[in-house]
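All protein chains but one are shown in place.
A, B and C label the chains in the order they appear, each numbered from 1.
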Amino acid sequence: MNRSKLDLDPEKIDYAREISKKITQPVQDYISGHTTVSVERTTLRMLGADGIDANEVPVPNLIIQQLKDRVGEGAAKFYINALLKKGLTPSALNSEIANGLDISTLEWAESTQIEKKAAELVQSFSSRVKENVRFRNEKLTQFNSSQSTPLLYLIVATGNIYEDVKQAQGAAIQGADVIAVIRTTGQSLLDYVPFGPTTEGFGGTYATQENFKIMRKALDEVGEKIGKYIRLVNYCSGLCMPEIAVMGALERLDMMLNDSMYGILFRDINMYRTFVDQKFSRMVNSFAEIVINTGEDNYLTTSDAFEKAYTVTASQFINEQFAYESGMPARLMGLGHAFEMNPEMKNGFLFEMAQAQMAREIFPEAPLKYMPPTKYMTGDIFKGYAMNTLFNFIAKSTNQGILLLGMLTEAIHTPFMQDRYLGVANARYVLNSMADFADDIEFRKDGIMQTRAKDVLDQSISFLEQISEKGLFNAIEQRLFAEVARPKNGGKGLDGVYEKTDGYYNPMYSFLERELKIN
Amino acid sequence: MNRSKLDLDPEKIDYAREISKKITQPVQDYISGHTTVSVERTTLRMLGADGIDANEVPVPNLIIQQLKDRVGEGAAKFYINALLKKGLTPSALNSEIANGLDISTLEWAESTQIEKKAAELVQSFSSRVKENVRFRNEKLTQFNSSQSTPLLYLIVATGNIYEDVKQAQGAAIQGADVIAVIRTTGQSLLDYVPFGPTTEGFGGTYATQENFKIMRKALDEVGEKIGKYIRLVNYCSGLCMPEIAVMGALERLDMMLNDSMYGILFRDINMYRTFVDQKFSRMVNSFAEIVINTGEDNYLTTSDAFEKAYTVTASQFINEQFAYESGMPARLMGLGHAFEMNPEMKNGFLFEMAQAQMAREIFPEAPLKYMPPTKYMTGDIFKGYAMNTLFNFIAKSTNQGILLLGMLTEAIHTPFMQDRYLGVANARYVLNSMADFADDIEFRKDGIMQTRAKDVLDQSISFLEQISEKGLFNAIEQRLFAEVARPKNGGKGLDGVYEKTDGYYNPMYSFLERELKIN
Amino acid sequence: MQLIKPYGDTLNDGAVQLSFTLPVSNGAKAIEAAIQYTKKLGFTEVEVVNAHPLSDDFTFFVVYGKTSMAIDYDKIVVEEIEKPMDFYGVNSYIKEHIQRKIAVIGACTGTDAHTVGIDAILNMKGWEQHYGLERYPMIDAYNLGAQILNEDLIRLAVEKNADAILVSQVVTQKDVHIHNLTNFIELLEADGLRSRFIVLAGGPRISNKLALELGFDAGFGRGTYPEHVGSFIAKKMVEKMMR
Partner (left out) sequence: MQLIKPYGDTLNDGAVQLSFTLPVSNGAKAIEAAIQYTKKLGFTEVEVVNAHPLSDDFTFFVVYGKTSMAIDYDKIVVEEIEKPMDFYGVNSYIKEHIQRKIAVIGACTGTDAHTVGIDAILNMKGWEQHYGLERYPMIDAYNLGAQILNEDLIRLAVEKNADAILVSQVVTQKDVHIHNLTNFIELLEADGLRSRFIVLAGGPRISNKLALELGFDAGFGRGTYPEHVGSFIAKKMVEKMMR
């Protein structure tokens, strides 16, 4: 199947992986020594913390507020202790906390008791998530034949979860394999996760656990009807990265947008905060067998896709290393890239194809996520439809795994119902009509595509070398990525980073490390 | 450039050419012994006959009516004799004939005088046409850089020549290289050519010499403005095939729809009539360096494009032989084919590509004419636009010469102005974006495309063998082509066929034979 | 009462996409004209999302707008076409109720040369895996092909003693089909033959409504299968026999 078309030098690829490892290693050291408010809130949620108070502040946030500068000890023991001391179930305890109970000042139970209780809670979290995984695998096997390659991925973005449900079910009927509920514009900068079903968002819908549940149910229903398992996607990104991962694990999401550096570069979130958060979020995703979608496409919406192609490849290598370090197998790494060359560029199609094929050959097991043209889409919906046709063509002829369907109205509005149908129809036509094209052609030796791929790989390597030399933190500070400079101590969320104390206790973290065999 | 991708066996190709020659040879014998009313009218037009009488009957037709059963002697001598005997210029003689002069009953001038006059008229015809060729070549050289490959071909079809002019000039500005004025539905069955400018047609505009002149002027004008030579196309087809060829030669048309069997199969014109007519029409086209467009696409609008692909290839071979026998060089043979596979067919794109590439490799010098999807176009204009995108893709990646642009409204109406623009825009985007793709890929050995092309070639060969065995006349009668049976003595226009008498005289025919070096 | 409106991404948002060409030169004024024109058509929140010159004198626009116009879906009535019988159904219905073979004759008339449509209905092989009427044991089908004069079709229908005449019309430019279909009915009536035959019109732009207006017994458009036609003819014949 995947005979090499590009004739890339395997040693160069290995070398790129090595440098990337060198790049992420020092970051890893930093991560090991630190925790964040969101890592702790995540842990609390895994233990059972949930709900909100009268001001709509989530219980996990209330607990963190109570801990003040003791966050570095780990929040878990406080919560478990409170369960023991108060003799309450998590949900009863949550209500107490919402009503004002301060759990940071309770007396301490025996540490063996705490550990026993912890083991029990870990167990209950673990079985719920494992049950989700089992159920998903069962459904995937049951409906095996109806899954297309690549998976057809559509978004809904009404801002209202109930309206989203209608659109998502419609999209599934039209042929989507994957539904992403786009998040409201501001959410990635909120340092808490909103609660309950929501009906008001801008350009998207709030990610809440209840919204996840509502959509999951709706997709399961429509899936049974049409004989297909419909995958659900949300954003595990921003200041609540790991918390959303847990919500997704609990509600059986199947994919998550999740990138090791997106928040830093495109959301101006502090780099230390992001690196610590991303690791835990990826551990959760790995455990729940959630495929991540990384955000390399974002480099190209800001910079030129031809000139900066190498930043995409470099970022894929970095994302891969961070993912490995979180215990994630390659089959869950939906590394991202995008069809964003200027449509007026001569041979642009060849450069896109070379890039897509290169990603395929360098990351053979990863279910690559391929993003459609967006930047050069205009109000000319017909031209846009033709661009989407060639995009679908490349996706299939380079064996991409996850195909975000292009919308002909990309430059105009968030998708109308018919826009989505037209997106699916285009993809189905193309994918079927040239189903085996990939296997039927070869690239000319030293032709335009081979040369281009080699050039981009070389450029990525020198870029990675440069980063490695400076160190990733400095590289980001010095504007090496995405044409933005992010100071180490700048950005949002740095105040939520804590050094771990010696006695740092986090049974969930340790559990996941064991499960995922992270050294 | 054109390295073989399909790995077709050259001996098989040669063999197919040989059989095709065997097929056309006996037809050739028939042609040599016969003339037709339209061949004679054509000759008269070359000598200067033109104009109409009060009932709008063209002068050439009046003359043929006068000749009755003497048509087999050749009409030329009667016309030349009348010029001499009446001492008139052609245009003065034309008026006399239109007013009732019968030239079949005049006394005979000296035969040397007739030959001298004939030589003079041949000369004047020849220089007018040669001047047209010179002018065209000069303009093509002058505007060389602005010609695209393939040539973008658009149709106008308002029924009104003046409305056509507006649309054609608009189309040229939008990027067309070639403009075809579609003919009104009934014209191919008229046994005369209408006269003067016309404003009433159904689904197209009458082909008249005046309409040719009007459009030629309009295209020359817009061409000068945009720095491009715009080619003009009409239909040299139906009962007036050779007459229209001459009108085109005189008015500097650049291409003509012209097929050796289309009229028989798709218009139920008698086969003897058609074969005799097509030869002379092609001699005229060759002399005027007019590229012909053959009609193989028509097989696929009636029959299934996958199953009957071989009929297209076989017809291309037959058209080629007939063209060679008319002294036509390969560079003028716009052999036709079309993108007409069912869009729901798995790997349909590969079969289309194999077919297009096969035509390219078998006829390396011919400027192949590639027709867009029509049969499977529906009211879904968006799907249609996507189909046109893949069509343009194949056209470029198999180096087609003449690209009929697909219309997204194909299933709805004859093109609106914006439909044409959208057609050009699609082609320009695709052709530029994958400009050098053809050179950058190879087909996999014994892959789907190679296998398909070999199969189709084999099928064409056995089909040609079958025809050769039966003889072309019988084969047509026995429904071997296009799923229709055409009896030898059926169809329109048989009464216009005459055996040549021993003294058959046609100085124009002989002149062209000499010029074109036909044995 | 069930008032409905177009749906973009919210119920009743009234979102509609339009495209058209105006005979004006592209520029700010042309765009403003397109906006005002679309507003005059009754749309609000009009956005010209694309404007492209087609020549010096013409500009093509893609426009999105919203309309507050609603329509009462309950008031829409369509003659629900009875679910047709299938191949077997048609044949046994004829056998049982008509008790003889029926004869149908069809052609694409006038200068119209499109045979694929009438072939789809009549020829053996049929269309999209639906057998044509020729294959029906209880039907004798005659297909004259295309470019048949109305006069000839009627003459042959009489000659073959047909029960039904099928007229196909594909080319519709400048309403050539209307002229031709009208002429057909006029000829039939002039010869006093109208009531003798069941007469059907068909083609991609023919609707039942149009055919009835022109004096046919029914009209069949895109997506017609042979059994639709067979069913209709058989039922109609029985209906005629009853009277």
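The criterion applied here is as follows: contacts are C-beta pairs under 8 Å (C-beta built on N, C-alpha and C of every residue); 3 or more make two chains touch, one makes a residue touch a chain.
Everything quoted here is computed from the prediction, not taken from an experiment.
Here one chain is not drawn; of B:Met417, B:Leu431 or B:Leu457, the residue touching it is B:Met417. When you scan C:Ala33, C:Val116, C:Leu149 or C:Leu187 for touch with the missing chain, the hit is C:Ala33. The chain not shown here is touched by just one of A:Ser4, A:Ser91 or A:Thr185, and that residue is A:Thr185.
Interface with the hidden chain, as seen from chain A, comprises residues 157, 159, 169-170, 173-174, 185-186, 189, 202-203, 266-268, 301-302, 375, 379, 411, 413-414, 416-418, 421, 425, 484. Interface residues of chain C facing the missing partner chain: 4-8, 11, 15-24, 28-29, 31-33, 36-37, 40-42, 47, 58, 67, 69, 71, 73, 76-78, 80-81, 205.
Mapped onto chain B, contacts with the missing chain fall at residues 158, 163, 167, 378-382, 411-417.
The definition used in the following text is that only the chains that are shown with their structure count from here on.
By number of C-beta pairs in contact, B-C leads when B-C and A-C are compared. As a whole-number value, the distance joining the C-alpha centres of chain A and chain B reads 59 Å. As a whole-number value, the distance joining the C-alpha centres of chain B and chain C reads 33 Å. Averaging C-alpha coordinates per chain places the centre of chain A 51 Å away from that of chain C. Multi-chain contact residues of chain B, defined as those touching 2 or more other chains: 425. In chain C, 52 are the positions where the chain touches two or more neighbouring chains simultaneously.
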